[in-house]
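The following block contains the structure, expressed as structure tokens.
A single protein chain has been removed from this complex, and every other one stays in its place.
First chain written, first letter: the chains are A, B and C, and each begins at residue 1.
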Amino acid sequence: MFFASDNSGPVPQQVLDALAEANKGYAMAYGADALMDEVRNTLREIFEAPEASVHLVATGTAANSLALATLSQPWQTIFCSPVAHIHEDECNAPEFFTGGAKLTLVPGADKMTPEALRGAIEGEETRGVHGPQRGPVSITQVTERGGVYTLDELRALTDVTKSFGLPTHLDGARFANALVALGCTPAEMTWKAGIDAVSFGGTKNGLMGVEAVIFFDPRHAWEFELRRKRGAHLFSKHRYLSAQMSAYLRDGLWLELAQKANDNCAHLVAGLKEAGAEFLHAGPANMVFPSFPRATHRRLMAEGAVYHLWGAELDGGPDDEALPCRLVCDWSLAREEIDRFTKMVAQG
Amino acid sequence: MFFASDNSGPVPQQVLDALAEANKGYAMAYGADALMDEVRNTLREIFEAPEASVHLVATGTAANSLALATLSQPWQTIFCSPVAHIHEDECNAPEFFTGGAKLTLVPGADKMTPEALRGAIEGEETRGVHGPQRGPVSITQVTERGGVYTLDELRALTDVTKSFGLPTHLDGARFANALVALGCTPAEMTWKAGIDAVSFGGTKNGLMGVEAVIFFDPRHAWEFELRRKRGAHLFSKHRYLSAQMSAYLRDGLWLELAQKANDNCAHLVAGLKEAGAEFLHAGPANMVFPSFPRATHRRLMAEGAVYHLWGAELDGGPDDEALPCRLVCDWSLAREEIDRFTKMVAQG
Amino acid sequence: MFFASDNSGPVPQQVLDALAEANKGYAMAYGADALMDEVRNTLREIFEAPEASVHLVATGTAANSLALATLSQPWQTIFCSPVAHIHEDECNAPEFFTGGAKLTLVPGADKMTPEALRGAIEGEETRGVHGPQRGPVSITQVTERGGVYTLDELRALTDVTKSFGLPTHLDGARFANALVALGCTPAEMTWKAGIDAVSFGGTKNGLMGVEAVIFFDPRHAWEFELRRKRGAHLFSKHRYLSAQMSAYLRDGLWLELAQKANDNCAHLVAGLKEAGAEFLHAGPANMVFPSFPRATHRRLMAEGAVYHLWGAELDGGPDDEALPCRLVCDWSLAREEIDRFTKMVAQG
Partner (left out) sequence: MFFASDNSGPVPQQVLDALAEANKGYAMAYGADALMDEVRNTLREIFEAPEASVHLVATGTAANSLALATLSQPWQTIFCSPVAHIHEDECNAPEFFTGGAKLTLVPGADKMTPEALRGAIEGEETRGVHGPQRGPVSITQVTERGGVYTLDELRALTDVTKSFGLPTHLDGARFANALVALGCTPAEMTWKAGIDAVSFGGTKNGLMGVEAVIFFDPRHAWEFELRRKRGAHLFSKHRYLSAQMSAYLRDGLWLELAQKANDNCAHLVAGLKEAGAEFLHAGPANMVFPSFPRATHRRLMAEGAVYHLWGAELDGGPDDEALPCRLVCDWSLAREEIDRFTKMVAQG
């Protein structure tokens, strides 16, 4: 009953096998390994973007920060959701990697709306050199509350962005979960929807620590390479990143893993709804925010369930007070564990 | 015949096994995994430093840059060898992570001498607020030319450092190779010799990409944790770093691997000397710089030997011109390959 | 009829005289001039703070950014009003000087309330290393909308700040205007009210470009000196800054100028109220925000009045639409000009 995060589960056997396979003999360092050529080609095919520049890093924060730094200037401001990972969970990494750019929080709850985004952008740069200048927009897909922007919603946002001549970054730490939820192609969810750069997450969907950064305009490639090295994010034994990403992309493993995670979540939601739970957010991907009575949380945790309460404290209030929590499903969850969990919730 | 670098070879089976073992079930993220507790305790024991703070990162540049940033201020200058990795091979990463500190190159060739270090330190900070202020000293052990500072040499350097009240960092990307060359304990090569912080390398000695940063004074711990996160070097699935380091330390594997690499190199040197080769540098660790005639290089490379010429070009000069090269041995090299190489050199 | 800003008027004759006087002969550079000793002593007396460290810079942005950088770390967030000058009008200077710290906007309109400040601080640092860490609070006095915090209001804010162990900075670009509005002592408005560092503005109140930064705890002095030099804000011919500040402080000139500016503004407000104007903000210092019909603005500007509309456009709407504007009075305004202005407003 482990719903704490999709960064806490194991990697599939294919990834271990790929590491063992890649471990044979010698390989050129720093991304000059043959596996990286394969990864680059595969991602270009998957994204229908034969010119795209493709780079691997080991953490999502590195992917986001380096991509945004490449797209911005230190005197600009980056527009994002007020609950964006880049704002709340990266300890000022974007500010660090950009050399001191600002983040402007687009008013709203989780998903950005085109109107709010337009308002936020219009609100900046009316002051000549005095205010921060307008910089890139960063969209999180899956959102931090488990939501998924539709293709129309994405396009509506990038229409705004483009009307100001600004680039758009997609924080796709859960890219695959969003993709299978939408049932579209990677190209449709990115450059066809007006996205310029993508953090293509692997870590939360079954890798040990590998993310791709993809620029659809390859003129960003060299600057990104320099920023990656200067940020200490270029791996000497790069083949072990390549190997993981290669296994991830082979035979659609990445989509299969994401489908499993989303299905697990749908199964969980169905069970919880049957058990009468209410939801703060119940998006179509692999992360939902239901509420249970405090007493139920106590029993779940006592029975070994692991997850985070959401803006609530377990101690000190009435037993029947409804407390929200965050439940994240990864690909590896067993159905019996999910059922065991929902059964306990149903028991109240 | 792969002598290009010790970052190009495979990892030993124990590391793969440890990853597979660590892959079972769920683990808390971001360094709260149980394996990290084990790694921390083991490193404290190995270093006889029960209070030391221990942190894992994935690249040597991250280890160096984050350690130095923690020990310095942006208005200071860091003293190092003119051929230090932090100066020549990290694309300004130390300048980036420190927020703009300077590197002062201690005059000399590779190893720093106490006299040159003292002169360099005295040369700074005679200008009040106008010049950069004196900051930490960084010593590379094994040096970039394959040299190993003796304990007396290390102590002579840190005596200088301490006389100015400055901290000392040890860039130990090849820590184990130096240690087995000296035949001393980790404590003797570090805090007993006046070292304050260590980049304890694993990657060049058999790991996929794991380095420990160790501060003997634990008051640096929290700042380092924040800098690591802000630098995007905190792994969510941290257990896969812990697992590698744990396997590395278990039953002295790290020392065994380093001994193999050094022995391979000694075997190579013996063969080359027998073959009549001259050496620019022939230190006691796993990296040497011999010279061969251009024609010999041509034949070696034609036969599949992989290594780097050192400040020389293969094309365009006389066949009998002696060209230096860098040969690095890792633990995995087969003796037959080494013998095959030296035999070819002997053939002229 | 010049109400555009208090940075557009002349300096008083005493400042010119002081520059001429200071111009005689030679003076030690970089703040070692004798006039700086006098300035330091005088400010310590005025603030009843014999240990305070005192530094001069030439711009308000330098004063704020350098003071905040000295009080914070790059992984922290600085709490301020959503309309604070440091957020809206300094082109990311605080982010630059702090090395990438964040600004957290305390919800509200202009003045911060203790409740909102407490909520904002509590909202940060619940995420371990993941979120930005709590840093200093910056209070603007006079506020950007012309408001003045009472001593009780200041104390209520610093009580919150101190309860979290955080330092408090006062952006006093219009320090003197606030002081004479409150009728209190500099000590009462600063360290007695819990303030740790002050940007003590001179430029908007009659100097060419001089601000003092004052830390009540002198342990910040040396770091500030280094940051000032590194930020290129240390003047070689420092005596010309000292001379201005010296003249400013002599015989209460600074208070006299601020009183004139505030009196001018009170006279303006009285006239405008008589003329029937409504006010968005009509604080007690030297800056107010009245509304006039568009047609009135047109006539005022045609007659040579200079000021800024406030979030409104002169062109394109109905003549009788009320448009807000910002009017700032400096010490040098002639009463006849103010009367001419209000008379035109009264004429509708």
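The rule we apply is simple: a residue touches a chain if its C-beta (ideal position, glycine included) is under 8 Å from a C-beta of that chain, and two chains touch if they have at least 3 such contacts.
What you see is a predicted model; the values in this text were computed from it and never measured.
Student: With the full complex in mind, choose from C:49, C:103 or C:234 the residue touching the hidden chain.
Tutor: Going through C:49, C:103 or C:234 one by one, C:234 is the residue touching the chain not shown.
Student: So which of A:109, A:129 or A:314 would be touching the chain we can't see?
Tutor: That would be A:129, which touches the missing chain.
Student: Given the contact definition stated above, which residue among A:26, A:75 or A:254 touches the chain not shown here?
Tutor: Considering all chains, including the one not shown, the answer is A:75.
Student: Which of B:58, B:71 or B:91 touches the chain that is not shown?
Tutor: Within the whole complex, the residue contacting the unshown chain is B:91.
Student: Can you tell me which of C:47, C:97, C:149 or C:331 touches the chain that was removed from the display?
Tutor: Among C:47, C:97, C:149 or C:331, only C:97 touches the chain that is not shown.
Student: Where does chain C touch the missing chain, residue by residue?
Tutor: Within chain C, the residues that touch the unshown chain are 2, 4-5, 7-11, 16, 19-20, 23-29, 57-62, 65-66, 90-93, 96-97, 203-204, 208-209, 226, 229-237, 240, 306.
Student: If the missing chain were put back, which residues of chain A would it touch?
Tutor: Within chain A, the residues that touch the unshown chain are 30, 73-75, 99-100, 128-130, 133, 225-230, 234.
Student: Go through chain B and note every residue touching the omitted chain.
Tutor: Chain B touches the missing chain through residues 74-77, 88-92, 95-96, 98-103, 127, 129-133.
As a convention for this text, only the chains that are shown with their structure count from here on.
Student: Which chain wins if you rank chains by how close their C-alpha centre is to the centre of all protein C-alpha atoms?
Tutor: A
Student: Do the two copies chain A and chain C share over half of their interface residue numbers, or under half; same or different?
Tutor: same
Student: Where the CA atoms of chain A average out and where those of chain B average out, how many Å apart are those spots?
Tutor: Spacing between the chain centres: roughly 34 Å.
Student: Using mean CA coordinates as chain centres, what's the gap between chain A and chain C in Å?
Tutor: 42
Student: Show the residues in chain A shared as contacts by 2 or more other chains, in ascending order.
Tutor: 90-92, 96
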